[in-house]
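Heads up, one of the protein chains got dropped from this complex, but the rest are sitting where they should.
Presenting subunit A:
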Amino acid sequence: MNALVENIAQYNFAYLDEQTKRMIRRAILKGIAIPGYQVPFASREMPMPYGWGTGGVQVTASIIGPDDVLKVIDQGADDTTNAVSIRAFFRKVADVAVTTETAKATIIQTRHRIPEYPLAAGQVLVYQVPIPEPLRFLEPRETETRKMHALEEYGLMHVKLYEDIAKHGRIATTYAYPVKVEGRYVMDPSPTPKFDNPKMHMSPALQLFGAGREKRIYAIPPFTEVVSLDFEDHPFEVQSFDQPCALCGAEQVYLDEVILDDHGGHMFVCSDTDHCEKRRENGHTGATAAGSKEAVE
């Protein structure tokens, strides 16, 4: 027998039982065949609360094999609670290799960011999704939103974006920014910053989305058209930042604001920790990392 024989609880590889994996695998194939359509699935109870990525974990558990290398990020970071605990979970239940390097991973489970380093063919990006239905806050009834998707009736979403413009002078939606997949389904890209939306378009990687509490799986195959909704006179724009990353000096990346003290001191740093570390290893420095404390204060 194996070394774990002294444990009372003997779990199947990757925690889920085989029948559950088959059910999820069938849903994944349907999701890939109908890009952007939310496939209902019989989401299971997982040993973590809803909101901690139970949908993403079930998708990852159903596709992962012993040869995979797993990376888990939470808001771009490899070292936050959610990322660390999910990584530890899969190391325990599937005994797979884990990494923090984007390029080395075969499966990347993510909560609300797409890595800055470009994804490659053969990689799978698994999103943890809280509310998969982009129309849910506009129309609470599932029967109605389902009909709206069936009839391709997305006027309400455009009205919402228009109301943004009427109120704020611009489209004020900054995350979970709705996209249209392959000219058919309007889809919620999960609460990623809209900064990441262009990375979904024609990505060489397969993108899978799992919503555990809401029991939906959806997918974007590689090289698929993903267009952020906008208007001719108010085209889609991503966030831009006035200053580069304070640690590595990177520009054109998504930055987090970090509060440093009680006197209003703050700095902006890369949200993608792997990208930031790689750049610093290669000798790039920002205002704070250069050692000048004044830059911070």
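One rule holds in what follows: a residue touches a chain if its C-beta (ideal position, glycine included) is under 8 Å from a C-beta of that chain, and two chains touch if they have at least 3 such contacts; residues count from 1.
Note that contacts and distances are computed from a predicted model.
A chain of the complex is left out here; the name its UniProt entry carries, from "Phosphonate C-P lyase system protein PhnH", "NADH-quinone oxidoreductase subunit A", "Carbon monoxide dehydrogenase" or "DNA polymerase V subunit UmuC", is "Phosphonate C-P lyase system protein PhnH".
Checked against the full complex, the one of A:28, A:83, A:135 or A:179 touching the unshown chain is A:28.
Check A:12, A:81 or A:243 against the missing chain and you find that the one touching it is A:12.
Although one chain is not shown, part of subunit A still touches it, namely residues 12-13, 18-19, 21-23, 25-35, 37, 39-40, 62-66, 121-122, 146-147, 149-151, 182, 184-185, 202, 204, 206, 219-225.
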